[in-house]
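Removed: one protein chain of the complex. Kept in place: all other protein chains.
Going in written order, the chains are labelled A and B, and every chain counts its residues from 1.
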Amino acid sequence: MAELAEKNSFVGQPVERVEDDILLQGKAQYSDHLPTRAGTAHAAILRSPHAHAVIKSVDVSQANAHPGVLDVMTGEDIAKMSEAFLIVLRAPINQWALAVEKVRYVGEPVAIVIARDRYIAEDALSLIQVNYDALEPAVDQEEATRDDSPVVHEAAGSNVVSTREFSYGDPEKAFSEADKIVKIKVKYPRNSQTPLEGFVVNAEYIPGEDLYDVASNYQGPFTSHPVMSMALRVRNSQLRMRTPQWSGGGFGIKVQIFPYVVLVCLASKRVGRPVKWVEDRLEHLAAAAAAPNRVVELEAACKSDGTVTGFRFDQLDDYGAFLRAPMPGPLYRMHGILTGAYDIKNMTVRNRVVLTNKCPSAMVRGFGGPQMYFAIERVMHQVAVDLGLDPLDVIQKNLIPAGVFPYRAAAGALLDSGDYPKAVELGVKDGKLEELKKKRDEMRAEGKLYGIGYAAIVEPAQSNMGYLSNILTHEERQRNPKGGAAANATITVDPLGTVSVTADSIPQGQGHQTILSQIVADELGLTPDIIKVNLDFDTAKDAWSIATGNYSSRFSSATTVACYKAAQKIRAKLARIASQSLNVPPEQLDFADGKIFDTSNPENAMKFYRAAGTAHWTPGALPEGMEPCVREIGSWSPPELESPNEKDQINTSLTYGFVFDYCGIEIDRDTGAVKIDKYVTTHDSGKILNPLIADGQVYGAFAWGVGCALYEEFVYGEDGSFKSGTFADYLVPTSSEVPEPQIIHMESPSMVTPLGAKGIAEGNCMSTPVCIANAVADATGENNLTLPLIASKVASIIHGEEPAAPSEGKEDSSRKDQRKQKIRKDGLLRGEGKTIVPATPEKVWETLLDPKALAAVIPGCHELEVLGDYTYRAEVSLGVGPVRGRFRANVSLSNMIEPVSATLSGGLEGPLGASKGSGDVKLEIHDRGTEVSYKYAIELSGTVASVGGRMLQGAAKALVGQFFQRLAGQISGVKTKHNAFVIVTNIWELVLRMLRLKP
Amino acid sequence: MKPKGFDYLKVGSVAEATHALEQGGEDARLIAGGMSLVPMLNFRLVEPSILIDISKIEERKYIKETNGMIEIGSATRQCELEKWPQTQSKLPLIAKALPVLGHYQTRARGTVCGSLVHADPSSELPLCLATLGGEVVLSSATGTRSLKAKEFQTGMLSVAKRSNEMVTAARYPIANPDAGYAFREMSQRHGDYAIVAVAAVVTADKIKLGIGGVADKPTVREWNMLDGSALEDALNAFAWDLGGYDDVHATSRYRRELVRRLGKNTIEEAKKCRS
Partner (left out) sequence: MPQLNKEAKHPVTINLNGKEVNGYAEPRMLLTDFLTHEIGITSCHVGCEHGVCGACTVLVDGNITRACLTFAVQADGCTVDTSESLADENGELSGLQKAFKKHHGLQCGYCTTGVLMSVTAYLRESPNPTEEELRTVLSGHLCRCTGYVGMVRAVMDYCENRPNK
């Protein structure tokens, strides 16, 4: 029997994926390919160019009148039709599907156009006129905690919307008895794994049923389902969410489709037909979601031999403009294992959640782990540096020892299995660390900058639904205790004995179909290729629960178990049926090769399909009390996932794998570019269900880890403008940048899951960024490192003082000025200039105050409307030839000292973005009339800033310069020679450069 | 991200193209490979009234030798120059630059002349044009003229092409057998626009160095043979003159540093190529 079972074992084998045939042939239907019925309308979304502004008015009349447009909705409409989204905290942070009254980040949806097709919808976006009153934004997360910071949500009173403090063990003692306290402060940047396929929502409101029917590449968790249905004011059953089988990557980000689901549902209700919306790349990068950026101050209490006895954590997580459920997950998901892979018993923690005027943060693969381990593994490296020890020795000295599993970590994680010291040894040996160290010596002897970095981490999987409860106090939690994590799978055997499986894992390319087919095949004695696993998902028909979805590596320890349980039920049922015919007790039966047979006499067998067929064709012949048909649901929630206890300890996840990485990197002395020379990653992820797929997950997580370490960041300007709006600015590493890591496996099966499997897909997102940073620290000796370590940043560490410019004496001062101008700072566009106007200062002054004359000098001005004293609104066209954008400009004059000086301030708003600026004008008598000198500062936001802001300096200079040239022209009666637009053209042309595309 | 509406005309000859340009006026736009223009259209940064497609002008698909120059017609794709058997010997600098120009996929579409008209300051082909002292041929309905690189390249993404003109060919001088040529660049990822690109031509007594990516157009400097610290001083002065700028990818200081360091390495390499 054992032999047969062996032969039939697919679990653990590198079975080729059943998903691949359709994908390779390009026949898979992703969400954008789903059939839509005739008359389906298409939506486009107008987004805020401002980081923080009051919406004074929105005029949609022109857009509405545009041929092909069905309707346009604004935040006002949405607020009438829906509720604000529920959030995890009890705080007045209200978010609707469109901005209501205020915008709080660049890219926030302001209006939605519903039209016959997407092209027309986008045409109409430019016809919507929004009148904003820009406010000071809160951008930097540390500054946002200060009392004098602008507040993102006034009603919340402060940007710090949650503070919790925790203490475990006896941290005071640990720190007072420490030989040394090592302290670091690290900043983890904003980034995201940016799936290649964006969000897609198809929604239809069905009036007779009061039902919203949605098909979207939403990935769960279905904790958000009630959030959506409550926003839509319907019972849960009235929001039917369907997810197709094929999705172009998720990585957690596709959780954040949910506000758009609500938006498109409401749009459909309004126009009375199905509506489809497809997110584009610019929208995705600016406004989908990012992992929260985090500032961590971490202190380690150490003994002089390198033993760490305590941690003091101070974490400040930036969630951007709103706290969307399930935020602030990243701050709490890792809570139980805040001590990482180390046997540290004493710890204090302060967790703060801050809001800023940036895109809301959300789930991204790694979910809090990259941020946390960056601090922990950097501090362990620093302990070694400060104590003069080898970093690997410090790691090894502090690892949780072998033989103590299950091990309860200080903050409550119940580490299920493992042997960390052995895994490290294995990695050291099989990865040939000694050779790598030798290489480092040789390279250094040759004058090369070479470093080795390490990271040892614990990788959690399957989140406890109660993990976020720790944001509340123990008393608050008692009202509604949460804990557990349910999973579901259903197996059906039809009248001809074909097996179909559905489950609640909602994959995005991870090969779940294959793995489930392996599990079911083993249990039922079949082969995986004949088991049809269908993982499209429908809340109206499939078994699901709030934990349903694809996140926190829940598949391999949750859905697989539910499926296994369902298969066991099927097996038990069919065994009973077969036992009747074969005349042996069910326990004596085994399943193999499509047969059910007597283990003591394999000849005595029944075809699998016959046994199943009995339940369909002849239910009357079934054993006493057995229900007809063959369909079983497996449901599972592990008992280990309890609510947090009174000491705030919580087992945040079910299984805990172990990852040990090291790498050798070389830094190019000339360019500062970091090259990964060798990377070794050792995983103990429990039982491996399919090695091919497991390694694929490691490679993918590693590649993103490399991106986070060296390239990827969402960059914001000081004014909150977004600067990484294209795939030419947000740098995703390619096959030329990502080397192949060496993967080493060890298997310590989990004791808490029947299959023994743990998660494997997130480990390298957590370990790789810090491992590379530690190697850079080793190579350079610099310990203050902030990711991503782009070449320019690394160069500033290794290049020392810049050689001085050739002696200044030799040049005239104008050259020096020129040079100053050439060296431009990012962020604000600043400039100054002067021009001579052949008229008296009084005459110039008069012109400035005369609306008509002013209209003539504002470049591209069509009409100028006087709004009040010295306040004007103008319609302005900028550009020439093919490039032309129409903007609305607000201009006002203040600080007027007649006829000497004034401040001219204003803003431009148009489809491509907004700018605001002000300039001081000074008039001085000159022998040829009046010298008009001016200084200005301009900020840009919106599309233009996202895709090309940095190159606009010259254009802004030209624009302002023109203003004054025309002023001169107007006053002196000379028509300016140039078409005023000629120079301005460059504004838009320059943007092209940012696209970084080669002609 | 969809373009605004435009009329479309595919032309089969330069005459048709220039005629269409006259008709279309300022709002007409030529498209060849489309590698740079179409993203701008998709972002609605450019909204032409008419797009004139010049990619199918067969008469402009050629590479030929004329008067000591290699002339490349406007419909010639970058990959065609890459595969041309004589690129290595006649245009060694370009042969070294082409593999780092964008990606295999974009070179399959993008044209040589399109890249020159686009005039990105860190782009390889304009830098080679400037360093080698090449020229471009411009045609309009009323005539043809040629401009030296220096006259043609006027600034960031801007060239001295009139709105009724089309660039019909580029001309690169054939390599001097006595000279050494080298090309290097630093970009974050393979195929990205260079943060700094460097082209060097070294003869028995002269060094010519072209730098892209630091100033608003490719900038070339020539010295009598220099070595050691004299060369370093010259490069430092050049770096400071170019200035540079800060952006999300690099600081101005980094750009200057690359001028000094990559500049030196590239010159050394060119010297080696000579010997």
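Basically, a residue touches a chain if its C-beta (ideal position, glycine included) is under 8 Å from a C-beta of that chain, and two chains touch if they have at least 3 such contacts.
As the structure is a prediction and not an experimental result, all values here were calculated from the model.
Only one residue in the set B:39, B:73 or B:92 touches the chain that does not appear here, and it is B:39. Across B:2, B:150, B:221 or B:271, the residue that sits in touch with the chain not pictured is B:2.
Among A:16, A:430, A:536 or A:846, the one in contact with the hidden chain is A:16. Interface residues of chain A with the unshown chain, by the touch rule above, are 16-17, 19-21, 23-30, 32-33, 118-119, 193-198, 246-249, 251, 280-281, 508-511, 692-693, 695-696, 699-704, 726-728, 732, 734-738, 740, 995-997. Panel shows chain B; residues 1-12, 20, 34-35, 38-39, 41-43, 50-51, 53, 55, 99, 103-106, 108-109, 189-191 of it touch the chain omitted from the view.
Everything that follows uses one rule, which is that only the chains that are shown with their structure count from here on.
With centres set at the average Cα position, the gap from chain A to chain B is 37 Å.
Considering their complex, residues 118-119, 122-123, 126, 280-282, 670-673, 711, 713, 715, 723-724, 728-729, 731, 733-734, 736-737, 790-792, 795-796, 799, 802-803, 805-806, 819, 821-826, 880-884, 911-912, 943-944, 947-948, 950-951, 953-954, 986, 988-993, 995-999 of chain A touch chain B. Interface of chain B with chain A (complex): residues 1-5, 26-29, 32-33, 35-37, 39-40, 43-49, 78, 101-103, 106-107, 110-111, 114-115, 117-118, 120-121, 123, 155-158, 163, 186, 188-193, 195, 215-216, 233, 236-237, 240-254, 256-258, 260-262, 265.
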